[in-house]
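Remarks on the structure that follows.
One protein chain is absent from this view; the other protein chains keep their places.
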Amino acid sequence: MLPLLSLILVSLAVGTVATFFAGTRARYVALAVSAVFLAEVGLLFLSYPGWPGYNGALVPGFAESESYPWIHLSWMQINYTVGVDGISLVFILLTAVLQLATVVYSWTEDRRPAAYFGLVLLTCFGCFGVFVALDVLLFFLFWEAVLVPMFFLIGFWGGPRRRYAALKFFVYTHVASIVMLVGLLALVFYSGASSFDFSAIYASARTLAAVPQTFLFVALFFGFGVKFPIVPFHTWLPDAHVEAPTGASVLLAGLLLKLGGYGLIRWAVEVLPSGFHNAQPLLYAVAFLSIIWGSVLSLSQRDLKRLVAYSSINHMGIVLLAIALDSSLGLLAAVFLMFAHGVVSGLMFMVSGSVHHTFGTRDIPNVGGITPTTPALSTMIMVGSLASLGLPALIGFPAEFSAFLATWNALGYWVFIPLGILVVTAAFYLWMMQRVLFGPARGIPGDARDVPWYEGAGMGILVAFTVLFGVLPGLLVNVIASSPVKGFPGT
Amino acid sequence: MDLQSFAGPFVPEIVLLAATLLVFLLDVVRVRDNEIVGAVALGSVVLALLLVLADLGFAPLAVLATVPSSSIDASVTGAPLYSFTSLGLVFQGLFLLAALLVCLASLSRPKDERGAPIFYGLLLLATLGMVLVAIASDLIFLLLAIELVSVPTYLLVAYSRRDARALEAAMKFYIIGALSTTLSFFGASLLYGAYGTTNLHALATAEAAAGTAGYPVLVLLGYGFLIAGLAFKATLVPFHAWAVDVYDGAPTDVTAFLAGGSKKVGLFAFFLVFLAPILFVRTMASGSPFVTGSVAVGPVLQITLAFLAVVTMTLGNVLALLQKEMKRMLAYSSISQAGYMLIGIAVGTAPALAGATLQILAHVLMKTGAFLVVGAVAALGVGPLIDDYKGLGQKRPLLGVAFGLMLLSLAGVPLTVGFVSKFVLFSAAVQAKGYFVWLAVAGLLNSALSVFYYARVLKVLFFDVAEPRALATGAVVGGSEPEILPVGGLGYGRAAAIALVAVVVVVLGVYPQPVLGAIQNAAQHFVNLGG
Amino acid sequence: MTDLSVVGFLGLSSALLAVGIFGVLTRRNFILLLISIEIAMNAAILNFVYFAGFLGGTSGLTGQAIAVVLIGFAATEVAVGLGIVLALNRAKGTINVAQATELRL
Partner (left out) sequence: MVVSFVVVGLAGTRMKRLEWGGWVAVAFSAAALLVGLLIGVGEMLSPGSYTDRQYTWLHLPPAPGAFPHGVSLVVGTLVDPISALMLIVVTVVGFLVMLYSIEYMHRDQGLPRYYSELSLFLAAMSGLVISDNLLEFFIFWELVGLCSYFLIGFYYERPAVASAAKEAFLVTRVGDVMFLLGVFVYFYYYATSGPAGGWAANGFVFTRGTAPFLAGSMGGSSPLLTVAGIMILGGAAGKSAQFPLHVWLPDAMVGPTTVSALIHAATMVAAGVYLLAVTSLFLGFTAVDQLAIVAVGGFTAFFAATMAVVHPDIKRVIAYSTISQLGYMVMAVGAGFAMVGLFHLFTHAFFKALLFLAAGSVIHALGTQDLFKMGGLRKPMRLTAACFAIGGLALAGIPPFAGFWSKDDVLSSVYSQLGAHPAYWPFFLLAFATVFLTGYYIFRAWFLAFSGETVRDPTLPHPHEPPWVMTVPMVVLSALAVASGLLIFVPSFQSLLLVGAGATGIPPTFSTTDLLLSSASVALAAAGILVAWSLWGNGRVVPTEIGFAESVRRLLLNRYYFKAGYDWIGAKGVYTVARAADFFDQFVIDGTIHGFERIFGSLSDRLRRIQSGFVSDYAAYIVAGLITVFVLLLLVAPYVVSRIGGG
């Protein structure tokens, strides 16, 4: 069988390097790489046994898995092990889609385009690696490989306070990833796993006593949680988003936050059931806090990007809640929500960027009534906002519906918190739309034109997916559902 | 003539000694050409390295093996001064690697008024001392071997007699070094007084045998003096202050040798001196007013060393953050790296020793390479400040990339050897469980901190725009004659050394298995022997 | 180690060490520093000699041998130190270590 995953990794790596050295033609190379990547991901889907139809049968283990010895010492067995299951497939698709959309959207980036596109590709390469890696070292390697390009993207192409933002981003996420690494190492050594492979850890860690499991889980939760980000370790996010260039914001919100969720599911929830169980109250508390905090803070934001950033905190809080429910339904909802949020927040950051490019400001009170000037952009803003506040027929609805159904099933009336917060979410999006899209024109420069084709195309890709999976969520959900949810006794 | 039957197991040492003598002889006969003398030195170092590798069992070199495989890792009986352990041989290889890199780069040295033989002679002498350290199994032998490293390096720092900065550095180096030597010997005398032996293994055995009837205060004081004395060489905080000034003031190639080579001597000395008591001495009469009953010297040493490790890496990093000069920043980074390496002995398990050894190997490569680059860049007329490096990566992309790789490796970025070594080291600390997990956390947090100053240099290298005055390609500033060296002003030797480092840093970062496997086996044997 | 003479002797050698270190800390003249270090070194040598006598036998011989080696080594070290003194004096015109603080911070 074709080593498809390694092939994708190699092609992405080669493409990334080529982009770095492609000079002014970098964007063409990047586009080609992204298109090839998307095609390869398509192949991956086609060859995945759980797709397209969910026939009730679970696909056990990991598909497309490859394993080669890497570092073998008497006390440390590290392999190059990769593989996908339904959960990672969804994230891989998200990676491919966002990469393509970002490359297209940033088409005319003229400040060191080679480095810019190279770093964008590198980020996506790292994310892809994180989603396929099934070995602690490999996982951590890719995890870090995401951090560095993002640091440079923010620090070099960012806004006026970019240095501060990049530093803050780096400190927070790096400290978290250190805690994560120690947690993962402790997971290996305390459980006595025979190797650093996921399967070995999975086999041995579940037999650990509840107390060490709890310690390990909390450490891992912190490590992954900062990426989520969980309140009160979230303040890096708004700053990073606001200062980052649009492309980086898209990847940051669309992919980097998902790394935390994916990592938590794969490396903590699935392998440490007792620890997870003991830590559930903590997760609930953090999730509810994040949901409320993110939403309430969104209300008070003037900067469009900051608003979207805080709403991300809110949405990721719902994801955390869904994970914390300890049910396969909740997990499915969490994964689906993350995909939805990836696409929608990507779209929202793109429109924020376009608003900035077109009107020279993202300050909500300073720009308004833009609809007659820029109908296409307004439509995109509307689609993004509506999807974000969970309107049916767009991707946010089925995802949130599943999450809330699962929450109700597990927690009962507690679901009223996230449900009630939906009203606040709707409030800040509607208020934003009222001020920016409608009303009399304010702060519109005379030369304002509707978005250029490439920005429109970039957003269009995401809109297409927003609608596609909003109308036909089964296409995606069946893939997730086909994976045996390993950590839960109910299945 | 059969070398082996003539020299016994000491062939690498003999080769180095012979080369040293030959080099000084060349001075006498007034052959002072840098290339010729350098080639002799380089050749001897390469030959010694090959011999060591052969002794380690590197198959393609089997014909060169000088140490009978039966004597490697053989148990230590009686009270010999030396023993061939595979970890010792590994360290011989590391020391020779550092010497090799410096010799290689020095082939591109500008001519100087004193001629090459003195330089290479001292270098070889110090290398000989390092190689002897690696096989020491007697405390006094070890300390004298360290002195054989120290004394030539004092002179190497002071070698260009007119440079006031270098002489100031030599003065500090000498005073602090001599003081530390004194402390070491004083500590050794106390240990000798307690058990009547200076063999490291015998000392630990005697301590263990004495148990609660031993001399805890005397022994602990002895170890205390030894820690202080050896910490000078290993640049542990607060015994580090000399290192920054000396690294800064010394000629850059000498700095490369000091940071990359001789400093590791101190760390290996820690391995040799402290592993045995850590492994063996688990119980002893209390020497502490706080604790009644018996107390174990091994864990006490571990905690002390762990404390020193954390302090060293933290302060090294914090101070590196504030530096504006490239060499001083690298000096502090070198100090903090010593803290990581000390984790290995503080944890005291075979995996940890292996991790620390790999970290030392990585550091030999990265730090030697980095200082060689700094020397090369200085030769191109770039100033000593980090800001003077602006735009280097754009004007000299290959040099910039090589330097960048070394910095990334120092920062522990994946796919470089610096990452693998830290990963193995910290994994080992976690694997040892208990409070060592916190050592790993401290180490990792520190490596996070360290990223800042490396990233700043990277930013300066690649993102900042060069100032117009810098980078007159090939012009040797301050040299007696404007001499344009090949390879863009670097010279073949230096370029080769830098390239070698860059390549190895990446290769070992991607696939460390062969080297790491060998180190792991060596460390395991070392622990099995009991140090 | 209840032998009072041992304690007393260690007290003597420790005092010698302390004097040497005190000298290193307070003197500014490079030559005086060298002398201070030698005094401290002699404390260690004295220890070896005393312990050699105290232990007796083969172990005692070892200590005496070490003492002899150390005396030689100390001489070598001082020679190197004096070389540096000379060079420093030539370069800076002074051997006051307090005036050699160009490398700092």
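Chains: A, B and C, in written order; residue numbering restarts at 1 for each.
Note that in this section a residue touches a chain if its C-beta (ideal position, glycine included) is under 8 Å from a C-beta of that chain, and two chains touch if they have at least 3 such contacts.
Please read these numbers as outputs of a predicted model, since none were measured by experiment.
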Visible chains that the absent chain touches, using the contact criterion stated earlier: A, B, C
Residue of A:44, A:182, A:350 or A:481 in touch with the missing chain, whole complex considered: A:481
Selected residue (touches chain absent from view) among A:158, A:183 or A:473: A:473
Touching the absent chain when the full complex is considered, from A:419, A:448 or A:468: A:419
Selected residue (touches chain absent from view) among B:8, B:57 or B:224: B:224
Contact set of chain A toward the excluded chain (per top definition): 54, 232, 235, 238, 293, 296-301, 327-330, 332, 369, 371-372, 386, 391-393, 397-398, 401-402, 404-406, 408-410, 415-416, 419-420, 422-424, 426-427, 430-431, 433-435, 437-441, 472-474, 477-478, 481, 485, 488-491
Interface with the unshown chain - residue positions in chain C: 21, 24-28, 97-98, 100-105
Sites on chain B contacted by the missing partner chain, in the whole complex: 171-172, 175-176, 179-180, 183, 217, 220-221, 223-225, 227-228, 231-232, 237-239, 241-242, 244-245, 282, 286-291, 293, 295-296, 298-304, 307-308, 315, 318-319, 321-322, 434-436
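As a working rule, only the chains that are shown with their structure count from here on.
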Core chain by centroid distance, with centroids computed from Cα atoms only: B
Mean-CA-position distance for chain B and chain A (Å): 44
Between chain C and chain B, distance of the C-alpha-averaged centres to the nearest whole Å: 26
Residues of chain C touching chain B in the complex: 1, 13, 17, 20-21, 24, 30, 33-34, 37, 40-41, 43-45, 47-48, 50-51, 54-55, 57, 59-60, 62-63, 66, 69-70, 73, 76-77, 80-81, 83-84, 87-88, 90-92, 97, 100-104
Of chain A, residues touching chain B in the complex: 69-76, 137, 140-141, 144-145, 148, 151, 155-156, 167, 170-171, 174-175, 178-179, 181-182, 185-186, 188-190
Of all residues in chain B, those that touch chain A in their complex: 350-351, 354, 413-415, 419-420, 423-424, 426-428, 430-431, 433, 437, 440-441, 444-445, 447-448, 451-452, 455, 459, 463, 511-513, 516-517, 520, 524
